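Let's look at chain A:
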Amino acid sequence: MLALSLQFAMVCIFVSLLLNAWRLIIGPETTDRILAVDTMYVNSVALIILFGIYTQSDVYFEAAALIALLGFISTAAFCKFLLRGDIIE
Partner candidate 1 sequence: MKLFLLCFLPIIGVIVPILAKGFGRSQIAFFTALLPSVSLALLFSEMFAVFDGAVISHQIAWVSSLGLNLSLRLDGLAFLFATLILGIGLLVILYARYYLSERDNMSRFYSYLILFMAAMLGVVLSGNLIQMWFFWEMTSISSFLLISFWNHKSEARKGARLALTVTGFGGLCLLAGVILIGETVGSYELDVVLNAGDLIRTSSYYPQILILVLLGAFTKSAQFPFHFWLPHAMAAPTPVSAYLHSATMVKAGVFLLARLYPALSGTDMWFVLVTTTGLMTLLYGAYTAVFQHDLKGLLAYSTISHLGLITLLFGLNRDMAAVAAVFHIINHATFKASLFMGAGIIDHESGSRDMRKLNGLYRYMPITATLAMVAAAAMAGVPLLNGFLSKEMFFAEVLEQRTIGAISWLIPVLATVGAALSVAYSLRFIHDVFFNGEPRDLPKTPHEPPRYMRVPVEVLVAICLLVGAFPAFTIGALLNSAGQATINNAVPEFSLAIWHGFNIPLLMSFIAIVGGVLIYMSRKHLFRFQASFQTINASEIFDKVIHQIQCGAQKVIGWIDNGSYQRSAFILAAFALLMLAIPISKISEPLERLAHTNVEIPVIVGCILLILGSIATVLVSHQRIIALAMLSLVGLVVSIAFNYYSAPDLALTQVLVEVVAVILLLLTLYFFPQTTPSSTTGPAGFARDILLASTIGAVIGTVCLLMLTYHSESVSQFYIDNAKTGGGGTNVVNVILVDFRGFDTMGEILVLGIAALGIYKLIARMRLSIRTRDAQGRLWSEDKHPMILSVVSQSLLPLALLISAYIFLRGHNLPGGGFIAGLITAVAMILQYFAHGVSWVIARNKIVYQSLIVSGLMIALLTGMAPLFWGYPFLTTWFDYFTLPVIGKFELTSALVFDLGVYLTVVGSTMLILSNLGKLTTNQRLKVKER
Partner candidate 2 sequence: MLLDHLAILPIITPMLLGIVLLFARLHENMNSQRVIAICGQAIGLLIAIVLLRTVIMQGPIVYQLGNWQQPYGIALYVDQVSALLVLLTSLVAFCAQIYSCAGDDKQGIFFHPLMMFQVAGICGAFLTADIFNLFVFFEILLMASYSLMIHGGGKNRVLANSHYLFLNLLGSSIFLIALGTIYAAFGTLSYADLLLKAQNIEGTQLLLAQAGIFLLFVVFALKSAMLPLHLWLAKTYSATSAPVAALFAILTKVGLYCLWRIHGVVFGSGTEPLSAPIMEWLSPLALLTIALAVVGILGSKTLRQLASYLIIASVGSLLLIIAQHNAQASAAGFYYLIHSTLAGCAMFLFAGIVVRLRPKAQDRFVSTRALPSAGLLSFIFLVMAIAMIGLPPLSGFIGKALLLKATFGSSWMMTSWALILLSSLVTLIAASRTTSHLFWKASGDAAETDKVHNLELIPLYVIAFLLLCLVVFANDVEGFTQSAAQQLHQFPLPQMLNLKGGQ
């Protein structure tokens, strides 16, 4: 039961990741690609948590936490680049 749903969730996430990659590659806008990467970050957070459940260990927790906390920075940096060119001014 649990294992099944776990695998279902995982498959969902894998499919999502592939969909994101698809969007990343076809674009068309630069923002589309950035959005795709950002989404992949979020999805990977979920994925890592699922690993945690799957392996019944919490050594993976920090990775998820860090991605959640700092993953957006690269997205923000990309956007800042588009907005101002110079991201630190």
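Quick note on selection: all candidates are chains of the complex that A comes from, given by their letters.
The working rule: contacts are C-beta pairs under 8 Å (C-beta built on N, C-alpha and C of every residue); 3 or more make two chains touch, one makes a residue touch a chain; residues count from 1.
Predicted model only: the values in this text are computed from it and were never measured.
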item: From 1 or 2, the one in contact with chain A within this complex; value: 1
item: Residue ranges of chain A in contact with candidate 1 within the complex; value: 10-11, 14, 17-18, 21, 24-25, 27, 30, 33-34, 36-37, 40-41, 44, 47-48, 51, 59-60, 62-63, 65-67, 69-71, 73-74, 76-78, 80-89
